[in-house]
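First up is the structure itself, then whatever we jot down about it.
Missing here is one protein chain; the remaining ones are kept as they sit in the complex.
Letters A and B mark the chains as written, and numbering starts fresh at 1 in each.
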Amino acid sequence: MFDLLAQTGLNALYAASYISLVAVGLVLIFGVMGVVNFAHGELFMAGAYVVVALYAGGGAPFLLAVAAGLGFVGLLGLLMEFALFRPLRDNPLGGLVASIGFLMILQATAVMGFGVRMEHIPPVTQEVIAFSEKVRLPMSRLYVIVAAVVLLGALWYFLKRTRFGWALRASAQDAEAAALQGISIGQTARIAMFIGAGLAGVAGALTAPLVSVNPHMGHSVIVTAFIVIIVGGVGSLEGAVVASVAYAFVHTLVTTFWDGVIADIVGLSLMLVVLIVKPTGLFGTADRA
Amino acid sequence: MVDFRRFSIGRRRFLKTTSSLIGASALSGLGSAARAADDVVRIGFLAPLTGPVAAWGKPGLDGCQIWAEWVNEEGGIKLPDGNRKVEFVSYDNEYDPAVARTGATKLIREDGVSFIMMLGGDTWPGVQPVADRTGMLFSTLLPSDLSPDTPTLVAPAEVHPVYNVTGVAWLAENKPDLKTAVMCAQDDALGLPSVATYLAAFEAAGIEMLEEPLLFDPATTDFAPVVTRLIAGNPDIVCLDTCYSDYVHPICEQLFQQGYKGQIISCTADFYDQIIAKTSKEFMEGFVFQFPDFDDPALNAEGINFRDPNRFFEVYNERHPGEWGAVSWEYASIMDLWKAAAEKAGSVEPEAVLAAMQDGGKGLHAFGEADWWGEDLFGINNALVGNWPVVVIEDGKAVIKEMRSIPDWYAAHGDLLKKHMEAYGQMWNQRG
Partner (left out) sequence: MPRTVLLVILWAAVAAVLVALPHALSFSQQEILVFMTINLLVVASYRLLTLTGEWSLGHVVIVGVGAYASALYTKELGIPVPVSMLLGACTSALIAMGLSYPLFRMKGFYFLIGSFAAGEIIRLLWKRFREPFGGPKGIKGIDPMPDFSIGIWDFDFFEPVSYYYFAGAVVALCLWLLWRIERSPVGLTFHAVHWQDKLAQSAGVNVRAYRTLAFVVASGFAGLAGALGAHYIGTINPNGFDVETMVFVLTWTIVGGTATFYGPLMGCIALTVLNEIVLREMGFEQMRPLIYGAVLILSILFLPKGLESLVQKLVKPRRVEP
């Protein structure tokens, strides 16, 4: 029983890592742009396909492919900012529809470029840290956990300790007031989109060797990310991280001791309860209705 | 205003009437069926070509194109009134019953097809009324669509999941020291009947299930928790049931990484070379499943009815590298059966082809002569059941170990199968 719990804990830790990368990106985009980015799951998918193309297809080192995934998907984010969200700044529903259109384009592009079948990505490493016969942490999963901690730490430093970060937080709180303070809305928007999309991309790239990479893989990721950002509070980055961890543990435990469908129901109910009791989420403050 | 008068006329007449009705409604200018009877016979391909289930349709259509080229090179379908070339008309049903209904209508009434191949599953109930009214001959890959209500639906390629019993029976015979098993399954129309089948097969083989099958939602991405739970009780056998290759791969990878060393049995192992790359040759050694590579020399044996399997495999891999899977050959094998029946009947008319196909209760299945069977499970003898290969991975390559008879197993253990199918609500009269 102890072994089972310990292994479940390790499983949950890994899930929490990649979910929080995706969710933090989604929160960042929503905070600064005021847009629900429906294409976020497909950005995750795009990151995975960068690894397919460079690492599995081109033989590039995995780390390089992951970095390229971050960069490429970050650029996709910039493209979205430039082509979709900037012209639709005063039209949040328009932004939503545009992101749906973008999602369909990304999916179809992946289908046409790589086919409908799942992609094969050779394992990066097969080493496993065995704590005991039944408690094992594969190195490939440890990498994801470490990368998530490092990236989120860097983001935290960037937001709290640099001028750009300060500007970003300011315009996330109140765009108009930030503009009055001489903060360039355009610039903060670009930074937020690059980072937000890049985080989704890097999450996709990092987990690509561990999941099934196919053009439709983004769907279940976005659903999870929505749940997490609601529970954490839509505007709160800290909340997104805490909620990712909480959700991952609850979901993993229920899957292990009950079943997967019940786990999904529990996750959604959790979200609904939070919405009813504290609609701004666990860490949310302002009502951004 | 003639169109909406009740069609209480016979089915055969109906098909003929419709062609004249098209004339009336060809104002739209899109009535491609205006091309009347010529030297081409059209076959409908009504399966998902886009969306998450596309992997069950698109590769099959690719296989059919190769089949059509081969057959047309030899002159096509040989009928008394001359040869007919084969042409596939596809319609993407998006795995949605309403779209499938629209597609079936288009294929039958506008394109004038003589036969429609479907994946089946969720989309079949939407098409069923159209099949009822038009008498069109349909095929499905999922025999759980069969019922006495639709005599014109056949499942001639795979009788999923009944053939899964052959793998378990082989395992029990060849590795008798394996005594306990666990199972995980995707919670849907594909997974559930298969769960019942494996349960029956394990019970028949005297293998004990350590716990209830563990169901997971088809939207699962991370399988670590499922695997942790599965191997917690130290089973001898882990059974993966029938699940998409998108799940087989990560589950195997997790079994490997969480230190499992026992036997694995699964319905499919598409792209097993990739699983080996993700795990190890030693780990995958002895993996039992049901779908051979078509370069297997055993398929050149007497009695195998698939045309030139080795060359088909080669051409397919040349054109669509890395896409070979179970559905790649299944639709094409249905076409072999259909072609033989059409030539025997001397007609491509659905009713005549079906009669010729089922003549004498025997049919030429890809894996050998087989019986039209299924009354017990599906309420109708429209499933073609005979031998099915047991495939084992040996030294990194899938090898057919045995062609095992499904009817023989059923004769001995049919009651068990019915019992478990009933428990999972999968008998034809339980399926809503």
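Assume contacts are C-beta pairs under 8 Å (C-beta built on N, C-alpha and C of every residue); 3 or more make two chains touch, one makes a residue touch a chain.
All of these numbers come straight from a predicted model, not from anything done at the bench.
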(message) In the complete complex, the chain left out here touches which of the visible ones?
(response) A, B
(message) Looking at the full complex, which residue from B:129, B:148 or B:297 touches the chain that isn't shown here?
(response) B:129
(request) Would you indicate which residue among A:122, A:153 or A:279 is in contact with the undisplayed chain? (result) A:279
(message) For the chain left out of this view, which of A:57, A:94 or A:165 touches it?
(response) A:94
(message) Across the whole complex, list the residues on chain B that are touched by the chain not included here.
(response) 1, 3-7, 18, 22, 24-28, 30-31, 49-50, 90, 92, 95-98, 101-103, 105-106, 109-110, 121-122, 125-126, 128-129, 133, 149, 187-189, 192, 217-218, 425, 431-432
(message) Take the complete complex as the reference. Which residues in chain A touch the chain that isn't displayed?
(response) 36, 38, 83-84, 87-88, 91, 93-94, 96-98, 100-105, 107-109, 111-112, 219, 223, 226-227, 230, 234, 261-262, 264-265, 268-269, 271-272, 275-276, 279-280, 287-289
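Going forward, only the chains that are shown with their structure count from here on.
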(request) For chain A and chain B, let me know how many angstrom lie between their CA-based centres, rounded off. (result) 37
(request) Please name which positions on chain B make contact with chain A in the complex. (result) 50-52, 54-55, 58-59, 187, 214-217, 219-222, 224-226, 228-229, 231-232, 245-247, 249-250, 253, 256-259, 271, 274, 277-280, 320, 322-323, 325
(request) Report the residues of chain A in contact with chain B in the complex, numbered from low to high. (result) 3-4, 7-8, 10-12, 14-15, 108, 111, 115-118, 120, 122-123, 126, 128, 130, 133-134, 136, 138, 140-141, 209-212, 214, 216-217, 219-221, 223, 252, 255-257, 259-261, 264
